[in-house]
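Below: one structure in structure tokens.
Every protein chain except one is present and positioned as in the full complex.
Let's turn to subunit A:
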Amino acid sequence: MAAGVAAWLPFARAAAIGWMPVANLPMPVAPTEKNKRQDELIVLNVSGRRFQTWRNTLDRYPDTLLGSSEKEFFYNEDTKEYFFDRDPDVFRSVLNFYRTGKLHYPRYECISSYDEELAFFGIVPEIIGDCCYEEYKDRKRENAERLMDDQEDNKDAKLPNMTFRETMWRAFENPHTSTMALVFYYVTGFFIAVSVITNVVETVPCGSAPNMKEVPCGERYTVAFFCMDTACVMIFTVEYLMRLFAAPNRYRFMRSVMSIIDVVAILPYYIGLVMTDNEDVSGAFVTLRVFRVFRIFKFSRHSQGLRILGYTLKSCASELGFLLFSLTMAIIIFATVMFYAEKGSTSSKFTSIPASFWYTIVTMTTLGYGDMVPKTIAGKIFGSICSLSGVLVIALPVPVIVSNFSRIYHQNQRADKRRAQKVQKARLARIRLSKTGSSSAFLHSKRNGLFNEALELTQLPYKMNLSDQGSTEDEKRLSKSTSLIESQHHHLLHCLEKTTNHEFVDEQYYQQSYLEAGLQNYPSRSPSLSSQDGVTGSCCTRRSKKQHHTPLPNATAPAHMQPLKHTHTHPQGLQELSTIHIQPLSTSRSSLNMRVDEPAPLNCQSSQITTAIISIPTPPVTTPEGDAHLPAAPTLQNVVKVSAL
């Protein structure tokens, strides 16, 4: 429930008078304020700067430092104020959170100091309002990256006990780690360069003998070039195999872009070796040689800038796509127009629309080769329009791509957008969880509340062992820790239940009772359950807590308490749950009183009342505390998920 709305609780409770004439059942007792204080101002002295606020304001968030009794540790008796030795500027945001219910992140504040203050005051950063959350997360991410980079720089110290494989992988990935790696790095770089230059020089016409026509060097010095090529390919193959061996996850390595480039670079050679010198396939073989140029991409391992360029192009895919799309549209339009404009003129080069495409492209990119030129006046007019618009269409998406590149280059980030999306989903899930916490909180405390009622009733007729006394007081104390507002809110919901003679339950239980409506006959499937009536021993090792309101209506009179059977297994869970009826509350007290007659041959050490909470689909938090304690009520969001006995 939001903080500010808590102030309207009196109104909501007053309005509940409207239900009273309609209700048939008596209403539950209202929670009383034990010591009704008038609201008072409290002074918070933060490093000399005094803040004042109402006590009620701070009580809105009982799970923070200022809202709980933790602040008493900072109380100064002499000056009658609470002194905190913290930053007063950040404290402004913290206090505003209590006042308005919204936490803001001031932009000028350092992210780590802000985080520290929030941690000190017990405030979860997730509740930062939407207005400031993006900024907060960005700054936090930057900081984390900086820390990580720092850590990586320090990580170069060689870890002991690294296997040979790991050492090799580290050497490959980070050439600065050892001299050997550096040597390897430069050698491969050299050979890539050599290979590329070879491919290029191969095609240059070398000097020819006087009576022969010019031949490219490749055909003149075939053997030399073949040896060079072989040497390079051998080096690349060895390198690839070594990387494959050293990779921690071979499958992932094989799928990575760099390894595919490696493979494509060396494959033509091997295919060429394998293939026979057949005339038909040699044509195809020649084509394959083109792929040798991919060796130049191997340089991207050596150049960070190249990698960033590739990443930029990938991340600007949509802008590039738009550029392409608009260009295509424009080309088609203008080509059509030019074709029809030039159709009349004789010896026109614009023989067809596809033929006009070439003219349009050359004109729009302002190349203007001049091999195709319009001759008619209409053609010239449209040609000029074409060239002007070409400038515009190309100029528009380019700055976007440029700015992208510069941003990525400066930040050097890696796919953070994807991570940010995941975090957003997680954050929304957490917020949703805390909101649903309020409705499940009522169900939770309802069971606790009824348990407390049961306690009060059974105290008198049933003198149990002393551990019980101590434990009930603990539990009572615990129940008080739920704030007054919460108990009043729950009382209101309780009144509504009484008015309509129906109860709030959680979804899971609702489904089960729906099923149950079909099942008619299940009187004593688990007689031990029915007879327990809430007085169970805590000896059940699974620390399950269960609550009965009444025994089964048509079960045999629960006169005999049977010792707990530990043989209840989970598969029966659903059945057993269905045997628990939660009847209209008016009958609960009478049935509990019935227990007085029962002998209680408990075979447990500390006999004690425990309540069970049927599994609720909120985040399950089992609190394996001592037998004497209820599951921690203060954090009302966490509900104990329990298996059936």
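Definition applied: a contact is a pair of C-beta atoms (placed from the backbone, for glycine too) under 8 Å apart; a residue touches a chain by one contact, two chains touch by 3 or more; residues count from 1.
Keep in mind that, in the parts below, contacts and distances are computed from a predicted model.
Enquirer: Just go with whichever of "Potassium voltage-gated channel interacting protein 1", "Alpha-endosulfine", "Autophagy-related protein 101" or "Cytoplasmic dynein 2 intermediate chain 2" UniProt uses as the name of the absent chain.
Expert: Hidden chain identified via UniProt as "Potassium voltage-gated channel interacting protein 1".
Enquirer: Using the document's contact rule, name the residues of subunit A that touch the chain not shown here.
Expert: Touching the missing chain: residues 1-2, 4-5, 7-27, 30, 32-33, 36, 38-39, 330, 333-334, 385-386, 388-390, 392-393, 435-436, 438-439, 442, 489, 492-493, 495-497, 499-500, 502-507, 509-510, 513-514, 517, 582.
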